[in-house]
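One chain of protein is taken out of this complex; the other chains stay put.
Each chain carries a letter (A, B and C) given by its place in the written order, and its residues are counted from 1.
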Amino acid sequence: MSSEVNSACCHDEQPDRQTVQPHKRQLLQRLKRVEGQVRGIASMIESDRYCVDVLTQIQAARAALDAVSLQILQDHLRGCVQQAVQHGEGDQAIEEITTLLAKWKG
Amino acid sequence: MSSEVNSACCHDEQPDRQTVQPHKRQLLQRLKRVEGQVRGIASMIESDRYCVDVLTQIQAARAALDAVSLQILQDHLRGCVQQAVQHGEGDQAIEEITTLLAKWKG
Amino acid sequence: MSSEVNSACCHDEQPDRQTVQPHKRQLLQRLKRVEGQVRGIASMIESDRYCVDVLTQIQAARAALDAVSLQILQDHLRGCVQQAVQHGEGDQAIEEITTLLAKWKG
Partner (left out) sequence: MSSEVNSACCHDEQPDRQTVQPHKRQLLQRLKRVEGQVRGIASMIESDRYCVDVLTQIQAARAALDAVSLQILQDHLRGCVQQAVQHGEGDQAIEEITTLLAKWKG
């Protein structure tokens, strides 16, 4: 497992822009928990639990996913985007982010 | 596995309001897929995939969860809430739903 | 001005389904305030106020609009939808609502 670093680091010279997530371990733990939540929702439906209770659990899983994406976005802005700006490639990096945020807003 | 029925059915006489989801099989399949998506996101982070690609996958998983909750909500309104109204318990059922929706809107 | 009543009332016999909002006065006051907020945002932009301050005000206006729509939705469920169910026209009313909510989630 890679060591934790302070900000996401995009190796732009690589075609696939590999990025070590600075909060990698934490993110993986959170996603493990989300996976468990999703399995839990399925088992609630299996055992005919009340709709509103199921919906409440789906909301919780959704909020957990949102927390994960907010963390990644924050680290991406701090790391990749800052680096891109410093290398004169900020416009492209920002274009990417706003395209993504436009979909968030739905 | 229970047979598919036309609308969610809340057995109000039971304290835990058991409900057979009318789209049970489909919901379980979708949640299976969401679980796979979440695992896929974790493995993208494991293998240091680019942040924006990860964020795009999280959005897809989130949209899939939203589709699940919309289906359940729709069946809940069609089934449980209609039945509650017919049994003179509509106000309580609607209160529950609006509390839930208030959190959706965030 | 119409008097305040307890729940939205859809006169289904009328082609345009006129509805007296039970919180009419309150809703109109809130919308007056939202209108003021929107004008305030424009004047912030006119006077070159800092982007993040403008964005924060837009969020506030958006939250105020959401509160208005949540109130109307709640009264609609309590009034029109309950009445529709009682008149055996629940499916149609619920279809309408879920179509609307699908767009909310977007």
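One rule holds in what follows: contacts are C-beta pairs under 8 Å (C-beta built on N, C-alpha and C of every residue); 3 or more make two chains touch, one makes a residue touch a chain.
Small disclaimer: the values here were computed from a predicted structure and weren't measured.
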Where the missing chain touches chain C, by residue: 2, 8, 10, 16-21, 24, 27-28, 31-32, 34-35, 38-39, 41-42, 45-46, 48-52, 54-56, 58-59, 61-62, 65-66, 68-69, 72-73, 75-76, 80, 96-97, 100, 103-104
Hidden partner interface residues of chain A, rising order: 66, 69-70, 73-74, 77-78, 81-82, 85-86, 90-91, 94, 97-98, 101-102, 104-105
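FYI, only the chains that are shown with their structure count from here on.
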Whole-Å separation of chain centres (CA-atom averages), chain A against chain C: 32
Multi-partner residues of chain B (each touching 2 or more other chains): 66, 69, 73, 97, 104
